[in-house]
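A single protein chain has been omitted; all remaining protein chains appear in their positions.
Let's turn to chain A:
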């Protein structure tokens, strides 16, 4: 039985008693006469929270009140209103509405965390069950840390909620959970728990005067578990004394220690500009190949010469230092020469992809307030011929000048121009040159739109290390076959790709006869699913081709962290995006900017050498996102991404904070759904689309999945149902031959087909009870009552699988193993299955 709970802090000044009673009768007329306030006494806060915990596990019976309300009054005159409801009837959203009405439409001052209450199986049978998959035998090694925290469930739930960066109303995450009070240790068992290994990466078991932390060593090491235990006692000490919002996870002193160490920046001896660094290369090796396009190669010397003529032309056309110049050219030698020319003229370039719609380009030009837009180089070359220059970069230009303005389409709709100075790009190369062994012997591709900052990495990564840049035409970039042929033909060694585009390239590479010369693949621009990379490693062993996943943000100069991905990470389906680049720093912060401990999820803040100057012409937005550290020195960019730091200093990227959507009151993580789909062996690529409007009609929101798969989509959905909670299970799974990509190589949602028909139809509950009872009796060989526990009757995971098979044979809905373990009686299971 799953419940939802909501606790609202009522200010001391307001006495909600009469209001509450009257409001309830008016709003919820069918409630029974006896208003179900459970107790109304003044109780010490801790005791109340403990009682509340117990209350949550008492099922709200059918025919009884739809919800229970508890009013907890404290010595200071304040109170908590606690609502507990059976979720099939009342979602957390509805509970909030009820509370709103109960409190006379006064805004609640505070909403506290809910307490999850999925029950693990009880009884003598403790199958080794992996709770994430429902599989038997996947027992991970676990560690246990015990801390003395009397009645520790509320504190544990609170710490977990903070760690997971969850809003109230979401329920506790699948990543960790707090079990019901288990009671004292039974000496006849080595551990009196309903499982042999912790069912979740972190499982908290309150037990009288202590809380046990069971942690799967694969996910959480002992140091992190001990840190969690420290924070648990710290929070527990504050409970009842401070408002929840002010409760700290960690003491202020520890927070300061958590700040990343000052980044060891391998600054160049003399800070440089992009154009001067390029010129230095051209001076030393004027005849070295710089750029190849359509079989024609331009040398460094020739490229510089062309850039200088263009720079003179731009100056003649009125471009002055500090200006911005739109560059609206196809990928090619002219585009790169023009970018260089703009920099040489002391201006910043504003890339405008000719493939983008006219209106968007106009808006970009207006927003950037460009002096002029270069659509063709001929006019500027013409002007230069009359006035043959050997111009050098003027002396008053510095590495702190803006080099480019790239527009990112934020979630708010209107694109923002990110202003990035020369020094940041140089710092990016200083941070990677040695580790990636970038040399003049390399050949890079120029694959991405100039308006996508991945191309900043491609262009200047190649040209400032003396390497050769191979231009990938618009149409070649859209044909994985042609692109693969180009990689072979040009002996490309450094390849930068989005994971989506790389997935298509891998598919071609699998069937290709010619070998690649690629020695470094840089993946960026999207979250990476590592599991599908196993096939790539089979063809390209790690000692011959290194694969690096980089997490990046335009506002922090292309990249932030780098993680070398090996077979090990791919097998572990790692979510780590690696450690920050030398010179960059990363911190996880809560909503007040307080540093969070290792393992706690919060907003990713990025500091150091890559932080951009700000948004062009948007001072308020710049002040909001580019902030000074309230806890230490330095300027940081608040990314709006959710992440957590691991003990080894690497970052786990958990998606966008603002893209999280609620469906039927539950928070949905599309990335998590996608990751589960990709775990299916027949699925090679997957996308998840949320449709409908959560604000207009919460029930109308649906999740549609698209997969590139070698098998039946019904099976894919059934397997996903073993891993995903019902609210995250896609309504439809549609097979597509290939995922469509945007010009930037990211998933193009608009070009996905309409979803297929939903896969399964639930049967009525009454039939389910009969059917389930029949199946259980047949498999267990004993009579089964509606409240008999499957495991106490002798059921085990193998029988559970047989139950699933038998149900399928009778045309009944698919049964997830997880559901059976959380609802081990016929009564509870049938209700839960009817919800699905």
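Descriptive notes on the structure:
Rule of thumb we're sticking to: a residue touches a chain if its C-beta (ideal position, glycine included) is under 8 Å from a C-beta of that chain, and two chains touch if they have at least 3 such contacts; residues count from 1.
Rule of thumb we're sticking to: contacts and distances are computed from a predicted model.
Per its UniProt record, the hidden chain corresponds to "Putative short chain dehydrogenase/reductase" from the list "Redox-active disulfide protein 2", "Cysteine desulfurase", "Putative short chain dehydrogenase/reductase" or "Tripartite-type tricarboxylate transporter receptor subunit TctC". Interface note: of A:248, A:542 or A:590, the residue touching the hidden chain in the full complex is A:542. For the options A:571, A:647, A:738 or A:782, the residue in contact with the chain missing from this view is A:571. Within chain A, the residues in touch with the undisplayed chain are 136-137, 534, 537-543, 566-568, 571, 681, 715, 798, 801, 805.
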